[in-house]
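One protein chain omitted, others in place.
Order of writing sets the chain letters: A and B. Residues in each chain are counted from 1.
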Amino acid sequence: MKKFFSVADVDNLGTVVEEALAIKAAPYAEEQLGKHKTLGLVFLNPSLRTRLSTQKAAMNLGMQVMVMNMDKDGWALETQDGVVMNGTTVEHIREAAAVMGEYCDILGLRSFPSLKDKEADYTEDLFNKFVKFCGVPVVSLESATRHPLQSLTDLITITEHKRVDRPKVVLAWAPHVKALPQAVPNSFSEWMCQAQKEGLVDFTIAHPMGYELSKEFTPGAQISNNLEEALQGADFVYVKNWSSFVDYGAVYPVAQNWMMDNEKLKLTNDAKVMHCLPVRRDLELSSEILDGPNSLVIKEASNRVWAAQVVLKRMLEDLRK
Amino acid sequence: MKKFFSVADVDNLGTVVEEALAIKAAPYAEEQLGKHKTLGLVFLNPSLRTRLSTQKAAMNLGMQVMVMNMDKDGWALETQDGVVMNGTTVEHIREAAAVMGEYCDILGLRSFPSLKDKEADYTEDLFNKFVKFCGVPVVSLESATRHPLQSLTDLITITEHKRVDRPKVVLAWAPHVKALPQAVPNSFSEWMCQAQKEGLVDFTIAHPMGYELSKEFTPGAQISNNLEEALQGADFVYVKNWSSFVDYGAVYPVAQNWMMDNEKLKLTNDAKVMHCLPVRRDLELSSEILDGPNSLVIKEASNRVWAAQVVLKRMLEDLRK
Partner (left out) sequence: MKKFFSVADVDNLGTVVEEALAIKAAPYAEEQLGKHKTLGLVFLNPSLRTRLSTQKAAMNLGMQVMVMNMDKDGWALETQDGVVMNGTTVEHIREAAAVMGEYCDILGLRSFPSLKDKEADYTEDLFNKFVKFCGVPVVSLESATRHPLQSLTDLITITEHKRVDRPKVVLAWAPHVKALPQAVPNSFSEWMCQAQKEGLVDFTIAHPMGYELSKEFTPGAQISNNLEEALQGADFVYVKNWSSFVDYGAVYPVAQNWMMDNEKLKLTNDAKVMHCLPVRRDLELSSEILDGPNSLVIKEASNRVWAAQVVLKRMLEDLRK
């Protein structure tokens, strides 16, 4: 594996989940694999779960980890070519990425979208240039349009907790006070659509009008604007807010109550409830669910380690070839 | 040991000091104990000595360390239940603590008091909730009302440098330009009162009127508002500023000169002078003392490693059971 950016970077979802669960059962089995290998984690934006779980995964594999926080003033990167750099950007991504690639065997990059320039965000300009110029394998720690370590984690968690062969999974939009990226829902949808294709799940998306995701991420998904209908018979409900893709970055007033709570849970097949965290309690998701028996959110977060570890393991194996 | 928060978390002060000094004599004797164990250090406030010494202690025990700085914008934690999270707090401590507990075998938490809401500070709301929700052993890296790693260090340092069996120890209030927490003096007093009970020291507190500490921290201490009297025959003088507990967080003008200097040192039994650092030179404590033979401040700071290491060692031993 040279890049972990989207579901397309994994051959077979069933196999990678199985491998992750084997790692979970024996976390230190491969701790010689990462000897003398260095992972560099580059954060252009804040991170808690991704930061800690990816570090932990790398250490479990015997790797060394270096963390670079570039979200502070004075680290603005230039991404455009042909620009005279007489402004506020202090280094071009061509040099910054190449240099980090010299010091690290594998790099991870986190970079949020602007939510202003849809084209720049959706062409994944920054992430792609980083991959191109750094010259080493790159793990996305969340990019403008995707959060693949989260989505792989989610599939692992669903596999662990499913009570039927092909559970019904519902991605349910939820309210928030801020305009959030589409990265997590895009990515979750992309992975679930592929999982559906491989016969692993049935996948439905529910959101208010105006919150349609880009179609490239939803092939084969059932899409509904009626939450109550969508929840019927659900085995897993994945709660998440996102801002509008069509009217890029916009947040519309939503009259209906889209917060997930115990009453809505009654419509489901005693569904397990998931969220990538951080979650706004009693705005996106009720406290009664989060503190009750149906919540998987902590187990889900915990599984972030095994998603990161299977990805790093595959990259290390390729480097050893 | 499941928690290291106050003197009550240690059975016998003599024994823990002896164990710390044995670790100091052979720092790497237990470097297998921490293999495959991860310490997470969570800082809601700045730290230098605590950060470095606790990392060092963990590495001496063979642990892996992950550091999480949460004192920047955007990481505000919600601690109250029943709140609709539609404001500035981005994550509830229930989730944040639980997730960190999934990635780490032991956690350390630093969190300063508000100095505004006495009740919230003195019920140690944040620290207690963190312990409750994270599910793993927690070391206080200084909380609203206590700094136990510092106090254990201080007892180790006094034990190393005492010239009589039961030295006289004086905690001496000193001036400052800012309103500082009572955590260090509370904690020092709590440990010295217990040490006095175990026959290890005689303990006196000297402070101007209005700077009384909460009585729960001073059982059995002699308390004086006259520094000169209190210093008579002292073997150790522990210099520290704090703001008012009664008139919570207030700083009163103090007419008399409370800065510790060589002239005042003459009143003592050639006392060793201690301070937890950072110290304001020639405001809290004179340069002549700090640069002279009676200062223990650097040796004291150095001992922070062994205090942290004995605590982590005991926690690791419990985890291995």
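As a convention for this text, a contact is a pair of C-beta atoms (placed from the backbone, for glycine too) under 8 Å apart; a residue touches a chain by one contact, two chains touch by 3 or more.
This one's a predicted model, so the numbers in the text were calculated from it and none came from an experiment.
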Contact residue for the chain not shown (choose from A:Ala8, A:Ala22 or A:Val90): A:Val90
The one residue from B:Ala8, B:Ala22 or B:Leu48 touching the chain left out of view is B:Leu48
In the complete complex, the non-displayed chain touches which residues of subunit B? 27-28, 46, 48-49, 51-53, 55-56, 59, 177, 277-283, 287, 290-291, 297-298, 301-302, 305
Counting contacts across the full complex, list the positions on subunit A that touch the omitted chain. 36, 38, 40, 64, 66, 68, 70, 72, 74-75, 78, 81-87, 90-92, 94-96, 98-100, 102-104
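By definition in this document, only the chains that are shown with their structure count from here on.
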Roughly how far is subunit A from subunit B, going centre to centre by Cα mean, in whole Å? 40
